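Structure first, then comments.
Yeah, one chain of the complex is gone here, protein chain that is, but the others are all in their spots.
Think of it as A and B in the order they're written, each chain with its own count starting at 1.
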Amino acid sequence: MTPSILVEGVAKRYATASGPVEALREVSLSVDPGEFCTLIGPSGCGKSTLLGMVGGLVPPDGGRVLVAGRPVSGPDPGRVASVFQDPGLFPWRTTLENVELGLELQGVPAARRRQVATDLLEPLGLRDFARKYPRELSGGMRQRVAIGRALAIDAPIVLMDEPFGALDEQTRLLMGEWLLDIWRRTRKTVLFVTHSLHEALALSTRVVVMTARPGRIKSVLGVDMPYPRAMDSAEMVALRAGLWAEIREESLRAMQ
Amino acid sequence: MRAGRIALLRLAILAAALAAWEAAARAASPLLYVPPSAVVPALGRLLTLESYPDLPASLALTVREIAVAYGLAIAAGLACGFALGLNRLLGRAFGPILAALYAVPAVVWYPSLMLFFGLDAASKIAFGFLLGFFPIALAVLAGIRQVSPQLVTVARAFGARPPTVFVKVMVPAMLFTLVGGLRTGLALTVVGVIVGEILGSKAGMGALINHAYGLFRTADYVALVLVTVALVVASDALASLVERRAGRWTES
Partner (left out) sequence: MSPGRPAVLGLQAVSVGALLGAWETAARAGWVDPLFVPAPSAVAAAFAGVGAPALAGLGDTLAKTALAYVLAVVGGVGLGLLIGSLRLLRDVLSPFVIALYGMPKILVLPWIVLLLGYGPTPAVVYGTIHGLFPILVLVIGGVRDVDRNLVTVARAFGATPWQLYWKVVLPAIVPTVIAGMRLGIVFCLLGVLVVEMFAGVRGMGHVLGALANGFRAPELFAATALVSAASIVIVLGLDAVNERLSRWRG
């Protein structure tokens, strides 16, 4: 089976005012179709950079990135859809128009894209907010619009860069449950970035721990428990403790 | 490296503009396009008081008009701004009137001012005052709106009385906006006085400019314009110095 995402030995350096920064070093990763793969690690470990490479927004300095067996040379909404931490909604567009954005950019006829977007509003829980502007929506709703925008183009791979990072704890838990439900129904390949141990363990089929800068892959943890997961089971508590030990070490290094 | 390249490109553009100017002047009528090479000697004659011996007196008059107009604009602008900003009824009644008057191109008032105050300094001062007044008053209003009610509440919770709140909370919190308004006010006062002088006067830089232009002494005209530009730049530099001081103070 061809992996959905194949990253081989990529590296990235940025030039900053205080000299060059090595964001990623020798990172390799393979994600199979239908997986929910989560990247977790200390701030600044290059998770977002890695996601940007898969999405074609950041060119790697070395190594290669394949999506569905083909090298990535730029953004390709036919294969990859992205959700960012800042929802990045267009303030002058209504909910419906924001969900339509990707289809519109690809030249899908108005009636067709309106249909797709309208059908998505129900599962997004935004049926009554179709004509609202982003400023009229709550933080959780805005992020659902951004996820809807990604789902609308129906790409087999969805990249999510801390989509719930700016939400409060309760909303975050509910959004996680909601996303899990959507993912299980659509069976897309998801590459997800988070800082939350809970989110990683509740959602993922596999958790990838990254090291402090320069980002490398420290360890990979398969989680093959059935959904919805009992987060307080003995097995899960042990997993969580192990994962925290790994991440704690890197976070301490990142703080120095 | 990048900064150096940008500076170089800017210099290149300036040089190209001057060269094009020189070429145009030589090809066309030098009466209309004064070449830079002719401006330099004209400026020399002006500064050595050969062409216009009354340059110092004119410059002094214009500066005096600006100073008086600006002083009046500050006094009236602050008074009016604080009155409308601190009293809700006054603010809601006269704020919109102030904003509507600001939408009128001020030059329409100038003929009336000339009729009333005559051709001498008074009409220039009045016009400079009028132009400088609005940005100052509106900046005070905007500044007062910017003061966080949170700060006022905290100060009052610690027992500060209204005068203390005004001095210790309001003024520092709005200082940056206020100083920005004062800077714009000065720039517009300067413009007002110069416009007034050019539209009709017997003395001052504008009168000299009109004289040179009226006699087709275009090289002298350009030299006079350069001296006036220097005055404008100097006044703005002064204002920006004050603004930076205020900025440093509010940040700390």
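Just so it is clear, a residue touches a chain if its C-beta (ideal position, glycine included) is under 8 Å from a C-beta of that chain, and two chains touch if they have at least 3 such contacts.
Just so it is clear, the structure is predicted and the values come from calculations on it, not from any experiment.
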Please identify which residue in B:194, B:207 or B:246 touches the non-displayed chain. B:194
Using the document's definition of touch, tell me which of B:27, B:108 or B:157 contacts the absent chain. B:108
Which residue numbers on chain A touch the omitted chain? 55-57, 75-78, 81-82, 84, 86, 88, 90-93, 101-102, 104-106, 133-136, 149, 153
Of the residues in chain B, which ones touch the absent chain? 6, 9-10, 13, 32, 88-90, 92-94, 97, 100-101, 103-112, 114-116, 187, 190-191, 194-195, 198-199, 209-210, 213, 216, 218, 221, 225, 228-229, 232, 236
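One rule holds in what follows: only the chains that are shown with their structure count from here on.
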Counting only Cα atoms for the centres, state how far chain A is from chain B in Å. 53
